[in-house]
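Note that one protein chain is taken out, while the other chains of the complex remain in position.
On to chain A.
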Amino acid sequence: MKVTVKQWHAVAQWRWDTGHSEQDDDGEGDVCGICRVPYEGCCPSCKMPGDDCPLIWGECTHVFHMHCLLKWIGTAASKQQCPMDRKPWLTAERKVGSAPVS
């Protein structure tokens, strides 16, 4: 028997490639350390997830909703530090395509 796929209407979820590959799929996934909303959700000031509410990576490996971090950095209390480890915030260059295609 020969099985030919003529067309496949598949369903998939998109995920941010946070570099933390093989994250726990059953859980809610990682959440933004500032707003506690999952990365694939959106920050409190957005309505649409994904490209409209992107993530931002720090050199310290911490990841936040970009809007959340910018708001944080904008406050005097932040002293321009990462809210998780208090290291000076440095935005990392995204390692494009770093996620191995599994």
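Everything that follows uses one rule, which is that a contact is a pair of C-beta atoms (placed from the backbone, for glycine too) under 8 Å apart; a residue touches a chain by one contact, two chains touch by 3 or more; residues count from 1.
Just so we're on the same page, contacts and distances are computed from a predicted model.
**Student:** Considering only the chain that is not displayed, what protein name does its UniProt record carry among "NEDD8-activating enzyme E1 regulatory subunit", "GST C-terminal domain-containing protein", "BLOC-2 complex member HPS3 isoform X1" or "Anaphase-promoting complex subunit 2"?
**Tutor:** Per the UniProt record, that chain is "Anaphase-promoting complex subunit 2".
**Student:** Which chain A residues touch the hidden chain?
**Tutor:** 1-17, 25-26, 28-29, 38, 40-41, 47-50, 54-55, 94, 96-97, 99, 101
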